[in-house]
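Just one protein chain is left out here, and the rest sit where they should.
Moving on to chain A:
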Amino acid sequence: MVERTPIFNALCQIVLLLGLAMALLPFAIVIIAATHDLRTVNIVPLPLTPGSHFLDNIAEAWVRADLGRKLFNSVVFAGCVAAGKVILSAMAAFAIVYFRFPGRAAIFWAIFITLMLPLEVRIVPTYSVAANALQPFQAIFDVVGLTGLVERLTGYRIALEWPLLNSYPGLILPLVATATGTFLYRQFYLTIPEELAEAAKMDGSGPLRFFLDMLLPLSRPNMIALFTIMFVWAWNQYLWPLLVTTDPNFGIAVTELKTLIPSEFGLPDWNVAMAGTLLIMLPPLVLVILMQRWFVRGLIASEK
């Protein structure tokens, strides 16, 4: 767009402001509602000015939803998922970009195809694997007849079992693989001049050293951007945590929010629900604000 007339500029501003208002309105409602008491919050329409019960509501939400424990779980969960995604995609992309091995193209496309298979699509098999992470190996042993063979020879029946339900690994591992991250990294590696790798080779560095000494430091902005996006994404996961954590000790904040929402015939204390929402929204918000400088740089440009 090179058009620059006052009217056009004003129009742009108006559209942007409208968009901003629409995006901020729900937040405003959450914040205002979280500051009123039970009676005021149920007045229709909702008052436009904040009330004075903010801290009471926060305290109530904290206790009722066991947010201390749940927020901790959420941070562990989202942090590990994001870190795992960054590490895994950095390594996967490294293999794809820098090594010529048989089946490279096939593996690349296999990763690509997983873009079309989000967790929601494969939730039943994933759950069944999470129930026993070694089940696929068991199935392979069964099919090739190894189980029967071993049983006949030793009398011992192979029964591999590693249940992951209600555990941090169960929450985290199924979400760690990421095609998006792998592609982001792949694109980044492709922008690194080939001569850099060759210079490192001449300097005597092997692949692992090259990865650690060159690629990791160079990809720091990407790493931070990817971590931020994936942290927020993982923080907002709902279906999978709900499914694998029946034990409240492993529940995460976002699913726990449900306990704050008033039931059909219960007390309509939306003020507490909104206070809880506010608390749960906070960590990713803080992360994004802290990381934003890096984050933008990682998404738009590669360091020279």
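The criterion applied here is as follows: a residue touches a chain if its C-beta (ideal position, glycine included) is under 8 Å from a C-beta of that chain, and two chains touch if they have at least 3 such contacts; residues count from 1.
Please note the rule applied: contacts and distances are computed from a predicted model.
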Quiz item: Out of "Cytochrome c oxidase subunit 1", "sn-glycerol 3-phosphate transport system ATP-binding protein", "Isoquinoline 1-oxidoreductase, beta subunit" or "2-oxoisovalerate dehydrogenase subunit alpha", what name does the UniProt record list for the absent chain?
Solution: "sn-glycerol 3-phosphate transport system ATP-binding protein"
Self-check item: Per the touch definition above, residue among A:142, A:161 or A:198 touching the missing chain
Solution: A:198
Self-check item: Residue touching the undisplayed chain, where the options are A:46, A:218 or A:281
Solution: A:218
Quiz prompt | For chain A, the residues touching the chain missing from this view | solution = 193, 195-196, 198-205, 209, 213-214, 217-218, 303-304
